[in-house]
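Every protein chain but one is kept in place in this view of the complex.
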Amino acid sequence: MATKLTARRKRRISPTSESRPVQWLLIGIAFLFMGVMLLLPLYAVFHEAFLKGIGAFFTGLAHKDAQAAIRLTLLVAAIAVPLNVIFGVAASWAIAKFEFKGKAFLITLIDLPFSVSPVISGLVYVLLFGAGSFLGPFLKSYGIEVLFALPGIVLATIFVTFPFVARELIPLMQDQGTGDEEAALSLGANGWQTFWRVTLPNIKWGLLYGVLLCNARAMGEFGAVAVVSGKIRGQTTTMPLQVEMLYNEYNGTAAFALASLLAMLALVTLVLKTALEWRFGQEIAAGANH
Amino acid sequence: MEVRVQNVRKEFDRFPALHDVSLDIRSGELIALLGPSGSGKTTLLRLIAGLEMPTQGKIFFGDTDASEKTVQERNIGFVFQHYALFRHMTILENISFGLKVRPRSTRPPAHEIRRRAMELLDLVQLSGLEKRYPNQLSGGQRQRVALARALAIEPAVLLLDEPFGALDAQVRRELRKWLREIHDRTGHTTVFVTHDQEEALELSDRLCVMSQGKIEQVGTPDTVYDHPTSPFVFGFIGESSELPVTIENNELWVGGRAIGIPAGDASPGNARLFFRPHDVELIEAEASLAGVVSTSRRVGGTRRVELEIGGAGHLVEVDLPFDHPAGDKTRLAFRPRRWKLFPAT
Partner (left out) sequence: MSASVSSVARRLGRFRRPSVIPGFGLTLGFTLTYFSLIILIPLIALAVRSAGLGPEGFWKAATDPRVLGALRVSFVSALFAAAVNVVFGTLIAWVLVRYRFPGRRIFDAIIDLPFALPTAVAGIALTAIYAPNGAIGALFAPLGWRIAYTPAGIIIAMIFIGLPFVVRTIQPILEEVSHEVEEASATLGASRLQTVTRVILPSLMPAILTGFALAFARAVGEYGSVIFIAGNIPFVSEIAPLLIVIRLEETNYAGAAAIASVMLIISFLLLFAINLIQAWSRRRYGYGN
């Protein structure tokens, strides 16, 4: 009887899987790790934001400096993201539709900003435009401020979000090859028509995916922007910088209120990103994930 | 080792893949499981291996009930269609793997493992490649490594799942001959799955023809080819032509004409006549099968013609000498030398 039972138990286990208890143990560990490492911080943001009630939450958001920070963040993203989209489309067109020497090297170069510390991404602009540089004083004599002003913040943001759109589109367009474009051209379409009517519809979901990730990083960037902004209250503080200032002034509720907006942005990004992956997985060519 | 499959039934998510299958495999024989895809041949092989467990029934290795054992305990050698080599291990490491993972009490010493692996490498004619990685070998070489790896554990039974299915025709034929040689030298009880009848006929001691989760016929290649016991087997093994006939007065009739073939002990009524296209003789007798040539093409050393028999438009194939003058619309009369009658369905 006992041997029958053990035999029957063995039967239910496929030779290429673990026993149920082991499976549940591993799943349990994974959930625990994710819960503590990922979900708890997310929960903490909202918990702290509403700690002193919903009134304090909205008071924090309604402050004029907070409003200015939100406006600045939106403005910076509105400039940086489209520029990187244009770059991403141009770069992936050149790389995916043509064969030329040094292509692999160019792809590596595009990924370069990912391996540069955000602080260094800001620092390079300080060195380029700051005191003691050649360009800074030159531009200043024409009344153009780069550092501690909008242009510097935009440049630093572009630097850190530089690869997002391109690295999403390159593998996608390489996968799609050049057949569709050649067909359109042979039917008499010109280059622009081919791009707008053939290429763009093919890559639109992948492009949207790249824009989503690019935008999330652009609005949330901290280190690079912190170095170039000068942190002039109400003028050059983006949302993450405003969060830091409030936090360092022991104004926790206001800091977390603003942080909760950024966390919402992250959640919306994740939801849209996941929806795109489920719905258009093929047309996004996932795997190029960052 | 003798293997007995006893009344085995296997369902996947309530969908039956095998219905009540029984098969006795003799010790030391090379038996082929042959059938179209979906016939359950691979499922049967995996059940013998222990990679699947039967829903009902038992499998015996000798006198021990193997269905109570896990795949690890059964000590079988399994060769996969796509080799399934460990790509991060060298060829030598691949072959030694089964010995190295044994518990210390039954594991041979390291130098012995190495000696045996080298010996097997020699057996499969790949000496000198022991330090290569699977990625650096051709398909045929990889499959030889897979066989050596399976033989290393001195398996009770050797099981091969479409072992030549991923290889091109030339390599296939070479490896077929070579597998037969290895089998004759090592004498392992061997079961292999194939959908290629030529491969099964050439290689095996016995064939087990399967269709739709059932065994249709088991026998030597000669028996199965010459005496198929079902229309399916007749049609699946070798070339065949089929014609509906009527049995009356102990004779076969087609379109109201007797064709000169005795009915034997078949009961009167409708029946199906099967014969091989190459196994016919042309005759001018009145009692024959007569038809008009509808297509004719040269196939190697013979000419294959398609004849339209009677008014009902039944088509049968017949082989003629390649220089036979038959052309379109030529009238031909013939009679099969050997035939088989099956009741009409």
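Labels A and B are assigned to the chains in the order they are written; within every chain, residues are numbered from 1.
Operating definition for what follows: a contact is a pair of C-beta atoms (placed from the backbone, for glycine too) under 8 Å apart; a residue touches a chain by one contact, two chains touch by 3 or more.
These numbers were taken from a predicted model, which means no experiment stands behind them.
Q: Given that one chain is not shown, which residue among B:Leu18, B:Ile31, B:Leu51 or B:Val305 touches it?
A: Counting the whole complex, the residue in contact with the absent chain is B:Leu51.
Q: If the hidden chain were put back, which of B:Met1, B:Ile59 or B:Ile76 would touch it?
A: B:Ile76
Q: Could you pull out which residues of subunit B are in touch with the chain that's been left out?
A: Against the left-out chain, subunit B lists 49-51, 71-72, 75-78, 80, 82, 84-89, 97-98, 101-102, 133-135, 146, 149-150, 152-153.
Q: What does the interface between subunit A and the hidden chain look like in terms of residue numbers?
A: Output for subunit A: 15-18, 23, 26-27, 29-31, 33-34, 36-42, 44-45, 48, 83, 86-87, 90-91, 93-94, 97-102, 106, 108-110, 112-113, 115-120, 123-128, 130-133, 155, 158-159, 162, 178, 181-182, 185, 190-191, 194-195, 213, 216, 219-223, 226-227, 239-241, 243-244, 247, 252, 255-256, 259, 262-263, 265-267, 269-271, 273-274, 278, 287, 289-290.
Here is the rule we use: only the chains that are shown with their structure count from here on.
Q: Subunit B touches which residues of subunit A in the complex?
A: Its residues touching subunit B are 3, 7, 10-11, 15.
Q: Would you pull the subunit B residues touching subunit A in the complex into a rising list?
A: Going by the criterion above, the answer is residues 50-51, 53, 68, 70-72.
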